[in-house]
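One protein chain is absent from this view; the other protein chains keep their places.
Here the chain labels run A, B, C, D and E in written order, and each chain numbers its own residues starting at 1.
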Amino acid sequence: MGKTLAAETATRTWPAEGWTRVPFWVYTDPALFDREMERFFYGPSWNYVALDCEVPEPGSYKRSWIGQRQVLVVRHADGDIGVLENRCAHRGARVCWQNKGRVDSFTCPYHQWNFALDGKLQGIPLKRGALGKGGMPADFDTSQHAMKALRVHNEGGAIFATFDAGAPSFADYCGPAMHGYVRRLFGGRALKLLGYNRQLIPSNWKMYIENLKDPYHATLLHSFLITFGLWRADTQSESIPTEGGRHGIMISRNVGKKESDATAEIKRFKSKLELIDTDSVTPMREFDDGKVIGLSLFPSVVLHQQANTLGMRHIIPKSVDSFELAWTYYGYVDEDPALTRLRLRHTNLYGPSGFVAMEDGEVLVECQQGASGYGHRQAVLEMGGRDTEPQDHMVTEVLIRAFYKWYREEMQL
Amino acid sequence: MGKTLAAETATRTWPAEGWTRVPFWVYTDPALFDREMERFFYGPSWNYVALDCEVPEPGSYKRSWIGQRQVLVVRHADGDIGVLENRCAHRGARVCWQNKGRVDSFTCPYHQWNFALDGKLQGIPLKRGALGKGGMPADFDTSQHAMKALRVHNEGGAIFATFDAGAPSFADYCGPAMHGYVRRLFGGRALKLLGYNRQLIPSNWKMYIENLKDPYHATLLHSFLITFGLWRADTQSESIPTEGGRHGIMISRNVGKKESDATAEIKRFKSKLELIDTDSVTPMREFDDGKVIGLSLFPSVVLHQQANTLGMRHIIPKSVDSFELAWTYYGYVDEDPALTRLRLRHTNLYGPSGFVAMEDGEVLVECQQGASGYGHRQAVLEMGGRDTEPQDHMVTEVLIRAFYKWYREEMQL
Amino acid sequence: MGKTLAAETATRTWPAEGWTRVPFWVYTDPALFDREMERFFYGPSWNYVALDCEVPEPGSYKRSWIGQRQVLVVRHADGDIGVLENRCAHRGARVCWQNKGRVDSFTCPYHQWNFALDGKLQGIPLKRGALGKGGMPADFDTSQHAMKALRVHNEGGAIFATFDAGAPSFADYCGPAMHGYVRRLFGGRALKLLGYNRQLIPSNWKMYIENLKDPYHATLLHSFLITFGLWRADTQSESIPTEGGRHGIMISRNVGKKESDATAEIKRFKSKLELIDTDSVTPMREFDDGKVIGLSLFPSVVLHQQANTLGMRHIIPKSVDSFELAWTYYGYVDEDPALTRLRLRHTNLYGPSGFVAMEDGEVLVECQQGASGYGHRQAVLEMGGRDTEPQDHMVTEVLIRAFYKWYREEMQL
Amino acid sequence: MPDNATAPAAVGPDAADSAALRVELRDLYEEIGDLLDDDRVEALPDYFTDDCLYKVISRENHDQGLPAGTIFCDGIGMLRDRILAIRETQVYEPRSWRHFISGVRVVAVEGDTITARANFLVTEAMSDAEPTLFMVGRYLDRLVRRDGRLRFRERLAVCDNHHVRRSLVMPL
Amino acid sequence: MPDNATAPAAVGPDAADSAALRVELRDLYEEIGDLLDDDRVEALPDYFTDDCLYKVISRENHDQGLPAGTIFCDGIGMLRDRILAIRETQVYEPRSWRHFISGVRVVAVEGDTITARANFLVTEAMSDAEPTLFMVGRYLDRLVRRDGRLRFRERLAVCDNHHVRRSLVMPL
Partner (left out) sequence: MPDNATAPAAVGPDAADSAALRVELRDLYEEIGDLLDDDRVEALPDYFTDDCLYKVISRENHDQGLPAGTIFCDGIGMLRDRILAIRETQVYEPRSWRHFISGVRVVAVEGDTITARANFLVTEAMSDAEPTLFMVGRYLDRLVRRDGRLRFRERLAVCDNHHVRRSLVMPL
């Protein structure tokens, strides 16, 4: 537990060096966390909530999260997808108690108020009382008591929502570069759901944001990636902060196992390591540009395409020092079954047992533990220089610098 | 965890509609919870602590709770019952480490200071030192160092206590209507203890207060009650707020299984459901008025008489988002054993597995979860109109409205 | 959880009686706890961290704690011992993930920055980039990015550290009386590690400080000690507060089983109790002065010598209502194996199952529970009078009075 | 206080505690745990005699000799009614349970009645949360052989839990 | 929904569930738990057939029929590769696990294939913390006899856990 706000605000001064430093109290202050929820998750941001293939039929729903608020993603009768606050307009009970299902309408268990799929209040039992007594006032206006609906954007099957009526369009929120890469994955092909993985990681959610803006660590930490050439410093790469640092794009290529000058500096490259089942690290070529990609679409999702696995990594902050990371793996309905088979095999890279992701989970926890008690210390972000411009390589922390430049402005720190 | 007080007090404005709305931050703000403990549980309220049959002999004691403070309920040598803070006058250790027992006096385990059953300090080991050295100052006045005793009221075997010397009499605190109904159950017949049930419900304690001021939900949610006619909208009923809304009285009748106009609107009425053992839902007539009753005696207890079960539901807040609900089932010493047998069978309605109470526990948790992250939203209380006057039916939320009218004044919100 | 600071600071007034009273909010206020960490553990105090025999060889390290900060105790190549913050100078990950080990240098797992045993940054992978791109700025000064080292003092094998450059010397911090008794145990003989015990005690850490400044309880509570004459009121004893109350020294003698005038007042003396294996309570004479001793060296350690067991009790606060108590048992390399055997057997007095220490753990928890909800009450400290001068007996609370006199000044309460 | 009235004397390596019976009981206990974990609670009453007493009861009530239980089924009708009520009337959030049984012991064999006991540990997982340690305690049982199968005449699930977290939806 | 496709009919006191087979399976399950607890995961593949399917999978994926797993080994090569990868490439904080197995049951014997299941509860203790209730669930297995020993053709460790706390380092 961090200190109380009252005790700490006095000492909340960002280091003089600016965005090349990050004070560790950004990971430990509960009051700051609350402000992040308000400004980012509940403010003018577009939050990832689901893939449309998870709610295939009219009436199909799925519970999801935006920050600490639970929402319902629902397929309407017309095929469109809506997002509702999962709470009753009467006395606030969660209306929907299952993670997924299909219904004709929603009935709240407490007093059985009934809501249409779009949230409209359409039934109140005993509205006119019983035995001629009681019931709702004659002037009770049901149209004012719907379940609250959010603004929704469906980008080729990836569903986003915002609580803020004043948020810009999804395209503007992404900006052209990010939007283009999102559409590269969600370009209109029907999606096929392959499954989920979920982790509860006891670290601040921003450490995960940083991890996915840090191509430098990947070429050093992830022995499995490095050894089998799935991500390596000596590969054509790009590190592109966008929208003033809010989002980040990492690009590289799968190049296979080989030694080079760089591997001499990368201790965790294991030249002797040989697999029995080499399919696991031998992707089938899928995208013409030959790229593998990690997109950090602030604040709630990372989209990855690595080897043949495609995934949405939904970031669900739980408290200042923990977040849920929900992985959704998908493919395309019209794809070669052999590709689907490889996608499944390549999921071994990710999730709580993934050859890559497990290490990320482990280091994030160690970073949070390192922050605990040491809020007065600072991280140093000077790899790849001190500026915040896009770079055409991965030996850099530019994405993180750009992010904290933007974060300070938004958070007024 | 809610926000810190400093972060939230600025936004603590009750909705303009007044008592027909409840802002959800009343269930999630830890600072408000602390204020509730001070003003209600530790202030000029009478708190339920035990039944006298739980401490049958001189020296019998039982540990109980008032809010977050543990107390000891003790039978004195003269048969009267006292209530003490369960903490040593020396350095504050809990004096009594068992839930129940019988003693001649209390000895604190730490330094063995000894206290009479009424809390008086009567022994300090090595008070005069050892080998002529040490010990207490000669002027140490043991009469100033008793275990603290509370004011106690014994209403026909139901024991209440208050920390506040300025609290009104128990009768005045109840007011005539509530007092009358309490005496209907505790009219002087000797009590027989049948047992306990205890639940830890992860919701704000006031949600339970509301649940027991909400006859409307009972006729809709509780399929078992409705189907077997133990509580139904189409039955002669009353909903009576008392003492400005502080307490609440719900009255209805057991009418047995039958269909009616109302059951058509009550989806959870199950006309086809038949039990094998019908004793379970066939009460023996016990009270001449034919009523079944739920009394919400603020802040710490609900008294129920339903079918043939009699129970005290002790509300013990643990934190802003959890409370213990301790059920004590009782009968009368002089009653027909066949009635006792039915009481035991009818306890299946209550407790964590009760056909009625289990559903209440479930919806309360869903309400608390619905409040989480959504403190800025509001509940709507317009069933049965918008006023706070007694009503002669159950299709109403008048008891809750009256309660929040009173609560706002007491809490200065 | 206590109240927030904002809610409570208004009521933080020490009782008028002064140091003969302790208000219970000192054990329950999280903001006060934070202040204690800053002023004591991270301020100008010397904190116990390890024994040198735990890190026997160059490169041997051990993780330890000062308050809520984890540190590394490391043996350098020259045999000296250093203490480092266990966090990476780059982005703050814990560098060392094992409790103990031996290394040539430290490599942080995240990006494999490499640090010398004294913390100096000596390697940054891809410092000059890859394929001619990226890497650290040319002017990046590695000498400014070492793992932070603490000031260290090695007192005959007992290792102490401080975060504060302005702290006095260890000798001055102890003062002559305490320093003398520390040197009585750590006088230069090589130490032999016998093992650890660790408890998590759900009470405020100061309750343990008090417990070890409270010889009065020991002669009343600890039946095993009393009965077998290991600690008794009717024995030549001393209770010496030092350095204005910061530290405390308790001295007594092992006198064996016998009855006396005092045992009549000590109910927990069990004259009939006989052991089968009397070695367990029959110490071999070891120190010429015949004393057994408990040293409370504020804030982080109690040193004990009782029967033939020698131990360091490391106090590691975890939150306002819990602390870890880490016991390290040791002997001397050159001692008689028969003495070592007795040391091991006498460890049954201590740790979470110890015949003495188990009772202390139990009463401490009961004191914390007694404080919960009762922060407005006060402990009374008048045994042995009301002053704070050294006393030549154990029927006294003088050490605790002196401590709170000093504490109030330091904490400005 | 040792559990089961006849326990202290009969416990220990004793002729009554035949290895075969213990094996049979272990299988029986695990079979019941399995059907409860597998959402087939309808099969539970088949393991009871018509005049059975089935209670889930706290150690608090049990040790004080108080008769009320958390689940109180006095006869097979009440047990079947309870299952019907769970299925047909109750509203609750979906969750999973797992039973872990250890230490099955024959306490006594007297006439046709076998007195037995075992420890249970039941985990509960809500559909969106991790499993938790839910209910822990001891079965105190009396069984008789009917139609070649062992059936419970009395089963007390005595729970160490001072309180139940949220709700106890299913029999233990 | 009951687990294992063939389960409901075959469960209960049934000829298929021979006592000897159940004993053999219990020993096998505990042997595997023991080798995992004892840091000898290299021995695990020896209990599988070459064409095995080994998955750790959440109840969420399993109940929805979604193929992805937390650990997904389609063939013994992938299982051996995983163990190699854990040993040679992975960075993780040291910890200890303990397996508790209960309710081993034979669900069906069809031809040479034995369908079986059991509950597992695995605790995890970091080197500087208390053990926690880590993973709880049910093994759903298909075994065949090869060279006189039972081997898994399919082992699904279906976890009640909605999420994994931190990381699942080792197979279950």
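Worth a mention:
The rule we apply is simple: contacts are C-beta pairs under 8 Å (C-beta built on N, C-alpha and C of every residue); 3 or more make two chains touch, one makes a residue touch a chain.
A quick note: this is a predicted structure, and the numbers were derived from the prediction, not measured.
Judged over the whole assembly, touch between the missing chain and the shown ones holds for B, C, D, E.
Among C:R268, C:R313, C:R377 or C:R401, only C:R268 touches the chain that is left out of the view.
Within the complete assembly, C:L344 is the residue of C:A116, C:V255, C:M284 or C:L344 that touches the hidden chain.
Among the residues C:N114, C:N154 or C:S280, only C:S280 touches the chain that is left out of the figure. Which of C:R12, C:H76 or C:K100 touches the hidden chain is settled by the complete complex: it is C:K100. The set of chain D residues touching the chain not shown comprises 1-3, 7-8, 11-13, 19, 22, 59-60, 100, 102-105, 119, 121, 133, 136-138, 160-163, 165. Within the entire complex, the positions of chain C that touch the omitted partner chain are 99-100, 193-202, 221, 223-224, 227, 268, 270, 273, 275-277, 280, 324, 326, 329, 344-345, 347-348, 351-353, 355, 358-359, 361-363, 365-366.
The omitted chain makes contact with chain B at the following residues, 63, 97-99, 109, 200.
We take it that only the chains that are shown with their structure count from here on.
The interface holding more C-beta pairs in contact, when C-E is weighed against B-D, is B-D. Note: centroid distance chain B to chain E, computed from Cα atoms, is 47 Å.
Per-chain CA centroids place chain B at a distance of 31 Å from chain D. Chain D and chain E have Cα centroids separated by 27 Å. For chain E, the set of residues that touch two or more other chains comprises 60, 91, 93, 162-163, 165. In chain A, 4, 6, 97, 99, 109, 200, 221, 268, 362-363, 366 are the positions where the chain touches two or more neighbouring chains simultaneously. In this structure, the chains touch in the following pairs: A-B, A-C, A-D, A-E, B-C, B-D, C-E, D-E.
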